[in-house]
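Missing here is one protein chain; the remaining ones are kept as they sit in the complex.
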Amino acid sequence: MSRRLTRPADVGEIDLLGAGMEELTGIASAFGLSLKEAEVVKGYFVGLGRNPTDVELHAISQLWSEHCRHKTFRGIVMDEDGKGIVDDILSSYIARATEKIGAPWVVSFLEDDAGVVRFVDGYGVAVKVETHNHPSAIDPFGGAATGIGGVIRDVLAVWADPIALVDVLCFGPPDIHQEIGEFLHPRRIARGVVDGIGYYGNNVGIPTVAGAVCFDEGYVGNVVVYAGCLGLLPLDRYARNPRSGDALVLIGNRTGRDGMGGASFASSSLSGKVEELRPAVQIPDPIEEEKLLRFVSKVRDEGLASAITDLGGGGLAVAAAEIAGRASSGCFLDLDAVHVREEMKPWEILVSESQERMLLAAPSGNLDRVMDLAEEEELEASRIGSLTGTGIFEASHEEATVMGISVEFLLHPPKSVKVARRRRVREFDLGMPEPTSVEGALLELLSSPNVSSRESLIRTYDFEVRGNTAVKPLEEPFGGPNDAAVIKPLDERREGIVISVGLKPRYSRISPYWMAASSIEESLRNNVAVGGRRMAILDNFVWGSPEDPDNMWSLVEAARACHDLAMAFGTPFISGKDSLYNESPLGPVLPTLLITAVGLIPDVEKSVTVSLKNKGDSIYVLGTTRKELGGSEYYALRGAGWGHVPKVKPDESKAVMDCLTAAIDDGIVMAAHDVSDGGLGVALAEMVLSSGLGMEVSLRSVPGDLVKRDDYLLFSESNGRFIVEVEMGSEGRFEEIADEKGCTYARMGRVRGDRLQVEGYDGRTIIDLGHEELRDAWRREQW
Amino acid sequence: MAPRSQGYKLKIEVWLKEGLVDAEGKTLEEALVDLGFPIESAKAGRVYEIILNVESREEAGEEAERMCDKLLANPVKDRCVVDIIE
Partner (left out) sequence: MVRVAVLRVPGTNCDRETARAIEEAGAEAFVLHVGQLERGEEDLMNYHGLVIPGGFSYGDRIRAGAVLAARLGSKLDEQIEEFAASNRPILGICNGFQVLVELGLLPGFEGCRAALAPNESAHFECRWVWLKKTGSCDLAIGPPLQAMPIAHSEGRLVFSSPSCLEKAGSAGLIVYRYAKPDGSSADGEYPYNPNGSQGDVAALCNPSRMIMGIMPHPERAIYNWQTPLRLRPPAGLGIFRALISAAERSL
């Protein structure tokens, strides 16, 4: 077909056909394509016998962006000698684990906007976690807020009612003084991000129930903002059968020039020049989103639509192509029918990233009702086109065709090839002089930014709205840190959804494999601590440029760990996302993998929290404490970059988790806490300061192979451990369960008095601290 | 004799840049229309009053601009209007 497209005045033509190598390089860089990709695009238009319009090239640029197509995760990785390491990380490691596990509770994984697991009869839980790093770096408030907005729409896009939010944030050290150039100070970023999350979540009325905050120098130039959302959906209303002939309806905010080109922006490195990036800013409007929530659930309940998707990165271009792709059909868009806020060029309308918009496909017979529902919620809606049987993505403007490209072509960029440089992990521990006061070291750890209380931040989020939060992120009334949150989403059922996270980025300096493994294990441990089981997990990679072979190697290592550990624990991956090219003049981001775990608890009233409950109860430690201080908070505080990073021994961990789950179901566990940052010392202290009670415990019985050092015993971060409060009189029963499960354990002492008293390996009292001292240290705000 | 520093009173307004969604302005507009006012359009911004000890009016203006950059406004989406009201 050699038809030239008629071209209105505000549509440009790009001379691709006549482009030599130099021009092609220029075009490639202008549209964020690699030269290889530009050649493929040129080949496509040579086949059509015409040049592309600017509308078409902008659409390709967005659809082929790293952000939208995960080219690195879908591509080929080779070593420096050109030997293949892996073809398609996503399929080979992550999806493969899920397939091999074959968990019957997985409904949909790694294909839709959000993953879906079965909840109770007829209901599913949808989960999605996204990153919004670059936008948060230039506009912390708006960037974080729109991150929340976007991930809520991902959950709406599988027809789920959003029920809970999760946010995980990584900032530069709050006390940094060094010159940080044009970058905003970590404190200013942190304040803006936290305000933005609270603003959006509170206004839209979804509780923010779980998360984490970490501080490290590796985030000074590259802030990391993860936003997650969970939703509940009736599985029989999960409509995803768009057909040719269905009308396409755009609902929500008017389209404007904000957030132009966000998807390709998200995949390019930050230059340190903030001013230049102005157009990519997106403005959040949570009230518009709240109307969308109401609208989507009504359309779902009435069964009016055949498909829905959100408008995120790449705007309308990506949303329409994906719906058309799902229908194995084409689509036709009338760009002049889009409700806009200002005068815009056709390509701008197609790729604008204005927030709070969704695209719906509906049989035309249902269109009137859809429009009525939009009006009831005071939402604007436009019929902007339809699905067609042509397989072509067509768009028109002023009655001329300004785009006509195969949907298949748009959705399948050429495979990328990346190089990884193998690195041997060498672990050694030069040790640390023994502190004169272990007590002092504990207080220091409690007040370190990575351990200290998040209360002042969490309380700016409404974690109770909707009245379904059974275990809150804070243990009231003292604000202690619960390991996971529990949501009870259905009035008529007792079951709850358990939400937890795992994040161990500092370990990646020593071993990206064990960093990923530890993150997975920690997420599961946190879930089990409150009573969760039957879990599914999500991966969110935040990495530097994959063009750097060192980054690529650590990425492959982490992905390999994802496969191995998911298999070992039988926990399928249901969704994931990668954010690459997190680079700044200060270097790449610290490789960071967030694991989010979603579990089930059969009865929310049996949930377990962190605070000590009754005098006289016994305190047990489960799991083995090893000399694993590499990347630990204790070593980091003293500036030690060495040490053995905590490993994961799945069989041991599973026995420990099974034991705790069985004991919780038996009703003899009064409190439980996962042992992580800051080790046993911090875990014990947190249990005490979360309650009005104290405990008397000894380190002598702690299982492990440590040299006789109280500080190592207290602050090692070995995985697979819990502190458990067992009801007085049920110790025999508890030990029976532990033996039966093959769990390593020891009784450390009991709940007593109102102080934390710890006896060292040699029988001396090494810690004796009251609530005030513990809380003062823990609440010393450093950020 | 060196000039002495003195207090300058600044009024700094912060507005969203043109073309960005001004949700508050839009809500304000609709509410005023509901109340029966003949509204053409409405915009929302913030205003700060700051007293600053500097040596000259010129310096006050420069400092105000720095305050905008460093804290009051995000240059990415906001614009500042500085008024030195003495």
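A few notes on this one:
Chains: A and B, in written order; residue numbering restarts at 1 for each.
Simple rule for what comes next: a contact is a pair of C-beta atoms (placed from the backbone, for glycine too) under 8 Å apart; a residue touches a chain by one contact, two chains touch by 3 or more.
As the structure is a prediction and not an experimental result, all values here were calculated from the model.
When the whole complex is considered, the residue among A:120, A:465, A:567 or A:637 that touches the unshown chain is A:465.
For the chain missing from the display, the contacting residue among A:103, A:287 or A:367 is A:287, taking the whole complex into account. Within the complete assembly, A:475 is the residue of A:322, A:394 or A:475 that touches the hidden chain. The chain not shown here touches chain B at positions 23-24, 27-28, 30-31, 34-36, 44. Taking the whole complex into account, chain A touches the unshown chain at residues 195, 198, 202-205, 285-288, 290-291, 376-378, 458-470, 472, 475-477, 488, 491, 604-605, 607, 609, 611, 613.
Please note the rule applied: only the chains that are shown with their structure count from here on.
Note: centroid distance chain A to chain B, computed from Cα atoms, is 37 Å. Within the complex formed with chain A, the residues of chain B that make contact are 16-17, 19-21, 23, 27, 71, 74-77. Within the complex, the chain A residues that touch chain B are 138-139, 141-142, 188, 253, 256-258, 274-275, 277-278, 281, 283, 285, 287-288, 341-342, 354-355.
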